[in-house]
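A single protein chain has been omitted from the complex, and every remaining protein chain is retained in its original position.
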Amino acid sequence: MFLSSLIIAPLITCVIILFCRGLKQVRIISLAGAIVQMILAFIFLIQYWKERSSGNTSAMLFESDHTWFAALNIHYHIGIDGISLAMILLTAFVVIAGVLVSWTMEKLSKEFFFLLLFLSVGAYGFFISLDLFTLFFFLEVAVIPKFLLIGIWGSGKKEYSAMKLALMLMGGSALVFVGLAGLYFNTANGNGAHTFDLLQIAQMHIPANVQKIFFPFAFVGFGIFTALFPFHTWVPDGHSSAPTAASMFLAGISMKLGGYGCLRVATFLMPDAAHAYAPVIILLATIAIIYGAFATMMQTDLKYINAYSSVSHCGFVLLGIGMLTRTSINGAVLQMVSHGLMTALFFAAIGMIYSRTHTRLVAQLGGLLKVTPFISTVFVIAGLCSLGLPGLSGFVAEMTVFMGSWQNPDKLYRLATILACASIVVTAVYILRAAGKTVMGPLSNAYDKLTDATWNEKIAAGLLIVAIVIIGVAPFLLYDLVKPGTELIMNKILILK
Amino acid sequence: MNYSIIALIPLLPLATFILLGLFGRKYFQTSGGIIATVALLASAIISLYVTYHYFFIDGKVNGTYRHITALNYTWLEFSPGISIDMGILIDPISMMMIVVVTFISLMVHIFSLGYMKGEDRFSTYFAFLSLFTFSMLGLVLSTNIFQLYIFWELVGLSSFLLIGYYFYKPSAVAASKKAFIVTRFADLGFLIGILMLGFHAQTLDISTLIQNLTNHQSPQFIGITTASFLGVSLLTWGLSLVFIGGAGKSAMFPLHIWLPDAMEGPTPVSALIHAATMVVAGVYLIARLFPVYALSAPQVLEIIMSVGAVSALIAAIIACTQTDIKRVLAYSTMSQIGYMMLALGVSKYGGEDGLGYIGSMFHLFTHAFFKSLLFLGAGAVIHFIHSNEMKDMGGLRKLMPLTHITFLIACLAIAGIPPFAGFFSKEEILLAAFRANKFIYGIALFTAGLTSFYMFRLYFSIFWNKPSTENKTGHHGEGTWSMKIPLVVLAVCSLLAGLVPFANYITSDGAVLNATNNIMFSIVPVAVSLGGILLSAYLYKKENDKPVRAAALFGTFYKAAHKKFYIDEMYLFVTQRILFNLIARPAAWVDKNIVDGFMNLTATTTGKVSESIKAMQSGRLQSYAIYFFGGVIAMAALFIYWWK
Partner (left out) sequence: MNTIPLTHILFVSTALFFIGMYGLFTRRNIITMLMSIELILNSVNINFIAFNKYLHPANLDGVFFTIFIIAIAAAEAAVAIAIIINLYRNHKSIDIEDAAEMKY
């Protein structure tokens, strides 16, 4: 299988966009590109199932390996397993929805769509890379467009937010690079040849004291991307200033880069250190979960509400990783996918509301269910998914994390689990407050002429809802996909235990 | 018989929900109600058939009703042995529950066809009702405790949606939020309880869980009893937490505050969800795990008993003082569910000792009929008067003859007057309480008296009290056929349901028991109930000032009861003052000013430092040359003197 097509397809789309004129051409090309990505993702899914069911048990499928820079032994090495495939599917869904909600982006449309698709190049490249250097390369590719998207098309104090986001993420990348370089220079197996190859490093045993030095760099670096407390403050400002599609990308894809990196690079390659630092990770994750949830309660802007709730929800990802049991790591991956879809849906709904009412302040909204039933329903569904309602993906993910966390018999860890569970009540409080004020209640006169969603918004929301419901109703589909991948990681962790 | 046909019972309402939810507004705006009703009729017929089959043909083996797992699919496997399965469990209580749920739901559907006619979101209403029916059926048929939790949350959701059906009314929004959040808080207990029990029992399957935890030699039982937290074993913790979940859903003190407010929903919804089915889910949950409670943790049963008794008493007292007829009924529901909990609490496992269990289930069964009848009757009255307040009513017996008769039957049933349904079930509970604990028996008896007092207070205030000519609002008749049929059917059920020889079918251990009614024992409770009726007839039959004087007699106590003992205010204090002001506000402040402040400080410090040193970049060639030269000198000095 030609896995590089996942990178090449959006790149070609980007190039074609450069030769387009006007919004109409650009958006058609972007949509076509997004659809191609989606089709490719599903082709890989089908091929993946075929390979697995025909008994292929190798860790990574569709591998290909080319030397990129021989002097430093950097390779272009790609391949996917269930976890990366789940992330690729997530990206494909979010990209297509993001393109659809930006359908009427008049301002500098060519540049806007170019950056959106360019961001997806970085995301796909990151998820399929098996070489730490190319992984880092694509991580950086995914950072730059965000800065421009927020700085140019954003709202509110956009320059500040864009700068803050870019600086903090760059800081995260710098830490990641230290971690990766640390790994690289400790991979000498006698003959002095260092390697960046993820699978080869996984076969080696990096000395525990070295791991303990470089694990924090890699984990915190990736953690900044996924809103690790206390480095989460770019999340609220960045998300709320970004244009709708960029918020969706940011929360739906970009924060997952961090979670994936924490799992795939930090935890997988440095299991000893992961054990050693587990209490710290769990402490920070628990704080993020509880404190994020309470901070959300006081927010008045819908985007801030969702952004802070993302901090809380991403805490579940880190909690799952920190607990280091099979189930909890599965839960962390499920939570990444679920949160990506849900939060993208949430931002899409907020964007639709904002584009009609020109306000995101909860206090100024009310009774939208009467005039915009579709958008309001989308909003409520996103909210319900966020508060973990069965039948939607959030429930499955959270319960898996809780169940997995409980399997860790340490008493303090269980206390952390109980606290994390308690956050679902707080989540219910803020979600219902937001929904109760926004879509329910009396309708203000100013809004009684609003129009409901247009076809592109309906498709965008519909796609995300379908994905959320499928995961919620048939979680075994995603679970079976992810399991072999987490198994690989867990085997390494448990052997060393 | 192949029981997998049972799957159709919940799936039909689910199909209706999906159909009406997706396309209702466009294509089924008026026909949605009929579609939902027909689908539910099919469900009800199947469930009656299956239940008949189970109880009378092949359910019984050697005089004991067996548990059948009709279907079981692994839904989500966490780790070997611990998985969420979706299945269908057939045993006496689940069979009883599916009949109750489908039957009451059907009645409510039919009633709603008339009651909700002309509503803006008519089809959406039926979609939500179908969702509720599906979830409730899924709940009662669950084989797996996590499956039960899933449907438990879904009934909570449908309750939320239906209470908030009139979404443009701020009070309805507030009530729906309150209902969801309070039950969600209780569900947290349930969830943690599941985690504890499931982890230590090494299964989430209910039957296996019961086996593992009632066998006192099993390693799982030893594991969970030796593990402890704060000196109490995890088994006790787990079961108590599960009970908290049940108490939240069943509106037990002190988690009952959502139920009276939930009356903001349409009245048929109150009849279905907040009277007959969803609120008894807590009782059902305890009954489902009853062997574990009774055999392994009797101390938790004592908690349940006390909570049930306190709830029954407090709710009855508050009900005497409320003036909104739906709120009276809501508190009455809470009181009756308190009865059921109390009955479970005094019960033991097996045979005659399990009388409380039988009584509880029996009361659940009969209560569903007469309480939904009361609510539907109240709905008919509200539909007629357009008000919930007692003072707007009175003298309606001539204007609404059918409603009057059926309401009277329901009142007699709940008051426990023979031969109405409530008499038989209440007798069993009282007898069980009498055998177990005299004090609790006293409370239960007093509550029974109060019950008949406030029910007849309601009855007289609506239908007597004022001369019938005063209400001239009768611009339309009593209601359409679709509102009358359910009243009649339920009235018949309220008359006859008590004659079912319940102990023959449902007992704590499944073994058939032939209990007989003890006539001599019944004299006292019946006399107390009659006393309550007479008192309310004395006070409320004619319009007079006796009730006011009676209220003045109790003074502050009356006022406290009228204000629901200020429990709502206490909650408000805790949530608004403590949670919001002391936790959430500081958290948001800390985040904005300290955590983010630190990040900004790093940025501004960097900025300031560079601001202060940027003057060095003057653009003047000569100063650069001086720096350069100075540097050369310094390095030369370094190399000459310090570099050896």
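For reference, chains read A and B in written order, and residue numbers begin at 1 within each chain.
Here, a residue touches a chain if its C-beta (ideal position, glycine included) is under 8 Å from a C-beta of that chain, and two chains touch if they have at least 3 such contacts.
Since we're looking at a predicted model, the values are computed, not measured.
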### Message
Can you list the shown chains that the omitted chain is in contact with?
### Response
B
### Contacting the left-out chain in the complete assembly, out of B:73, B:439, B:557 or B:629
B:629
### Summary
The one of B:63, B:80 or B:619 in touch with the missing chain is B:619
### Summary
For subunit B, residues touching the missing partner are 614-615, 617-622, 625-626, 629
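The rule we apply is simple: only the chains that are shown with their structure count from here on.
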### Message
For subunit A versus subunit B, what separation do you get between their C-alpha means, in angstrom?
### Response
37
### Message
Applying the document's contact rule, which stretches of subunit A touch subunit B when the two form their complex?
### Response
164, 167-168, 229-234, 291, 294-295, 297-299, 308, 326-327, 330, 367, 369-370, 373, 384, 387, 389-391, 395-396, 399-400, 402-404, 406-407, 411, 417-418, 421-422, 424-425, 428-429, 432-433, 436, 439-443, 475-476, 479
### subunit B to subunit A touching residues, read off their complex
25, 74-79, 82, 84, 146, 149-151, 153-154, 157, 164, 167-170, 173-174, 176-177, 180-181, 184-185, 188, 191-192, 195-196, 198-199, 229, 579-580, 583-585, 587-588, 590-591, 595-596, 598-599, 603
